[in-house]
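One protein chain is absent from this view; the other protein chains keep their places.
Then we have subunit A:
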Amino acid sequence: MNFPSNLRYTKDHEWLLLEGNTATIGITEFAQRELGDIVFVDIPTVGKTLEAEEVFGTVEAVKTVSDLFLPVAGTINEINPELDSSPELVNQEPYGEGWMVKMTVKNPADVEALLDAAAYQALIGE
């Protein structure tokens, strides 16, 4: 499985890419494989300011539902508009076209505390 080294990861299987104080967030290759075919990404929190580890949305696979947890505190600015019609992008390109939200990070230093690729791989036993 692929875990890009420029991303940060959470124990809840989200990834985060920080650029300035804007972060892009999605779920990992491991997460999409575990979920299987994703059929709906429900993110009702655009414009909201949430704390780290708060639920910002839900991803629905054919068989299962899984909450999405915000890796760090901040404000959700945008959801990936493509996911409404093509949720399967999350399966196909979890780190690319299948990104989920962009947010303004409250404190960019919080990102440092997240897992790096090696630590995340160790967590999932890869």
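Details
By our rule, a residue touches a chain if its C-beta (ideal position, glycine included) is under 8 Å from a C-beta of that chain, and two chains touch if they have at least 3 such contacts; residues count from 1.
Operating definition for what follows: contacts and distances are computed from a predicted model.
Hidden chain, UniProt protein name from the list "Acyl-CoA dehydrogenase fadE12", "Hydrogenase formation protein HypD", "Aminomethyltransferase" or "3-isopropylmalate dehydratase small subunit": "Aminomethyltransferase". Contact with the omitted chain, checked across A:D37, A:E112 or A:E126, is made by A:D37.
Residue-wise, the contact with the chain that is not shown comes from A:T58, picked out of A:T22, A:T58 or A:Q121. Although one chain is hidden here, its contacts on subunit A can still be listed: residues 36-37, 39-40, 42, 44, 58, 60, 62-63, 65, 91.
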